[in-house]
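Contents: one structure, followed by commentary.
Each chain you see keeps its place in the complex, though not every chain is here.
Chains here go by letter, A, B and C, matching the order in which they are written, and residues are numbered from 1 within each.
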Amino acid sequence: MIIVLRPKITRREETAVVREIRKLGYTPHIMRGVARTVIGAIGDERTHASLEPLASWPQVESVTPIQKRFKLVSRDAHPTNSTVTARGVVIGGRKVQIMAGPCSVESEEQLMRTAVAVKKAGATILRGGAFKPRTSPYEFQGLGEKGLKLLAKARRETGLPIITELLSENHADLVAEYADILQIGARNAQNFQLLIAAAKTGKPVLLKRGLSMKIEEWLLAGEYILANNNAGLLFCERGIRTFETYTRNTLDLSVIPIVKQESHVPVVIDPSQGTGKASLVTAMCRGAIAMGADALLIEVHPNPSEAWSDGAQQVTLEGFQTLMDDLRPFIQAAGRE
Amino acid sequence: MIIVLRPKITRREETAVVREIRKLGYTPHIMRGVARTVIGAIGDERTHASLEPLASWPQVESVTPIQKRFKLVSRDAHPTNSTVTARGVVIGGRKVQIMAGPCSVESEEQLMRTAVAVKKAGATILRGGAFKPRTSPYEFQGLGEKGLKLLAKARRETGLPIITELLSENHADLVAEYADILQIGARNAQNFQLLIAAAKTGKPVLLKRGLSMKIEEWLLAGEYILANNNAGLLFCERGIRTFETYTRNTLDLSVIPIVKQESHVPVVIDPSQGTGKASLVTAMCRGAIAMGADALLIEVHPNPSEAWSDGAQQVTLEGFQTLMDDLRPFIQAAGRE
Amino acid sequence: MIIVLRPKITRREETAVVREIRKLGYTPHIMRGVARTVIGAIGDERTHASLEPLASWPQVESVTPIQKRFKLVSRDAHPTNSTVTARGVVIGGRKVQIMAGPCSVESEEQLMRTAVAVKKAGATILRGGAFKPRTSPYEFQGLGEKGLKLLAKARRETGLPIITELLSENHADLVAEYADILQIGARNAQNFQLLIAAAKTGKPVLLKRGLSMKIEEWLLAGEYILANNNAGLLFCERGIRTFETYTRNTLDLSVIPIVKQESHVPVVIDPSQGTGKASLVTAMCRGAIAMGADALLIEVHPNPSEAWSDGAQQVTLEGFQTLMDDLRPFIQAAGRE
């Protein structure tokens, strides 16, 4: 921690700060500058009590942490890339994985048609929401367990592992019984009880970035998974909330190199939620792959205009086939498969 | 819904849109303008399927909802101000209520000293966290049930009703057994399963605004409480996330007149989380009261620099007394008690 | 500056950093911590070259400035509140000043009616735009010099000093010839050439906060005025840009206590631009006054629905009279006149 004192304080006020720093277990280093005195407090910030409350002392101008607060997700802790495997599909390896399927599971016919089509086009994992978090209580909330059963059936028929959202601690066992990967949605990204419940199922967990989550906070939320003895963590960027209204969210592709520098955990990009517009999905996928994404999560629907949720951002079955063909040269250019 | 078509589309493309609008149960009104054709789709947007997926059609430029999506929280539904009562303390009436206490319950001594002091200074409700949502898994997570028991003890000794946070569906019954008001934190503001669980306890629910929640989304989250047969809803602004780094959050006081215009639900302001700095609390409280807030939620600690969480934003016992004295003329000017 | 080195670097890499720090004129203090080495670089950051480029060195994790970069606007430089006087009207003293008038000067009749009415209601300064910055080149750009002449005429008739916007370096002499206070708009808040030109006229300058300007950047932009020998600086908050779409901007009232703590310069609040909605103006004014604003800047128009610009946020002449009556008890509660 770096504690900056206000100008013109007395020696006694300074001593009080130094004493408090020692009391909390840190070693103070005093640096007297031109205008201000600065105190470096040496000690492990992740195990000692925080010095941040000192900021409320009248003689203190600011308190700044210098250590990163995440441990297990850090590349320092695990210098090589980690991989996550779901029914034999490896995410984080040489092959770029494509997770595709409808926003919501609506019916057997809708899901099967989509599953078969996305598999044929090259998808390697099937996505589909059975439990849906909706902004309004009057919107379609998902088919629930019936949706999970349909997903399991689609898996039997296509062999694709399935990813589906977990949104209640109380559903953790149920959803884990069917799903190969549990998805934690953006609105639950700091629902820490849910993160712990998801981790404890032992299934891989795809953690979406919250709408206004700083990268450090996202990494720390991921820490909740690893710290609960589940190594199957995936980070998924799905757009952040900004002032821009043209798109539903602003897809922040810069997280790809940043998370790769800071962490060993694979990175997934969701261009569908990330933009809210099907017409932007192809370009975002190209960029994501060129920048090193390990997987894409794409919403596909046989008839988007009749989708029960988020129709505007889902691509058609034909559109998905075209998209997959389009991406090939970029996957090659990125040295991936 | 208002559907704007792209310029220069064919009559056939237009007809397809009109047919879809009818199919989903709306009555289309076609308006041919200078550059574009616009279709008004008349029908109740809250009960019909959404027309938003039309936005993915190539001939459609935009689809804009015109109805407000919230019903029960709306002032249309309940033209007079509603009030919420917790152990005889009425929030939303003439009297401005002051909820005060420590960020976290840390010990009997810390809580009792604070409870007695805030009561003496004029607080009418005691706050204190027993379960704490923390950005990092390595930070203090609260005393849990032991904290709840201490809160109950403080209530017995001071007579103040208590408000404390609920952060897991699984704790709903436990927390409701002790608390007079359940608090839903900003990071759980769109954890809809938790909202439903909270509503079902029958206890009043204070719903904090999420870090990047639009006002409409906040009102809709409140709708989850009312739609689950719990009329005891309170909205609490605690600062939104912006680009500014001087304060921890940007406390958006404009929500006071806005929520008062749109809704009948009482409005509470939390200046402690809202700024993250104890030195700004007094000014924010003055503004909140002048603008019509029904209650304030203020963090108070006997020794903020040794607080186990968020010390920088907690005011001292003496500071709280001074604050209460300071607010009196503004409460009067606002025509409140 | 605080330079944090990456973990596990060699002594030689550390030495290179230390050498560079000395080369740029700072004295390094080395603190070896548990996981990382931290170097405090002592020296005046405002006169020495910046150490921030060190952040691009591979062995450096972060570089953090510790000094505040503003000097003349700082309360350290001028511990008492400063005041700004325009034709005898003192801003920053005991009296809260009210600047009111139309968004744009449209005609003699519109301006005179407004000027007379706002004076009668208690306004002490007349506002009105003669040169208007407009998002689109096809919108009304103001009456130009003709507008300035009308403002001068309104001043003759009412005695109210006038404030009007300066938006081009080339107009500085012209606008300063007529205006008593020059207004710099949000979109020009970091148009430093314009700030210098405004400062050099010698007239007081009201500097609006830019749409996404951090408070520190705003204070530094004000520094351009004071550093060019013009002590007549006013800071004006007019709403920042956030994700919220209900209001045009998010009026950040927390700047009142913050600027008062950091600086000696008077603070003005513009609730009209700040919300974009006339129906919110009264509540925002109440809050601003309770929190210690030195002046308000309010848009008033005889017939807002026919205004040539920003009609939705202008209050009527009657509305303004009512507003002024409404504010009286809050001005008293704040200990102002």
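To be clear about the criterion, a contact is a pair of C-beta atoms (placed from the backbone, for glycine too) under 8 Å apart; a residue touches a chain by one contact, two chains touch by 3 or more.
Since the model is a prediction, treat every value here as computed from it, not as a measurement.
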item	value
Copy count for the complete homomeric assembly [3 present here]	4
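Keep this in mind: only the chains that are shown with their structure count from here on.
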item	value
From subunit C, the most remote chain by mean C-alpha position	A
Intercentroid distance (Cα basis), subunit B paired with subunit A, Å	25
For subunit A, residues contacting two or more additional chains	212, 241
Subunit B residues touching subunit A - in the complex, by the definition given at the top	20, 46-47, 49-50, 52-57, 63, 69-71, 133-138, 167-170, 187-188, 190-194, 210-212, 217, 220-221, 223-224, 227-228, 241, 277-279, 304-308, 310-314
Residues of subunit A defined as touching subunit C within the complex	2, 4, 7, 29, 31-36, 38, 40, 42-44, 62, 64, 66-67, 76, 212, 241-243, 245
For the subunit B and subunit C complex, residues of the former touching the latter	212, 214-216, 240, 242-247, 250-254, 256-258, 261, 274-275, 279-280, 282-284, 286-292, 329-330, 332-334
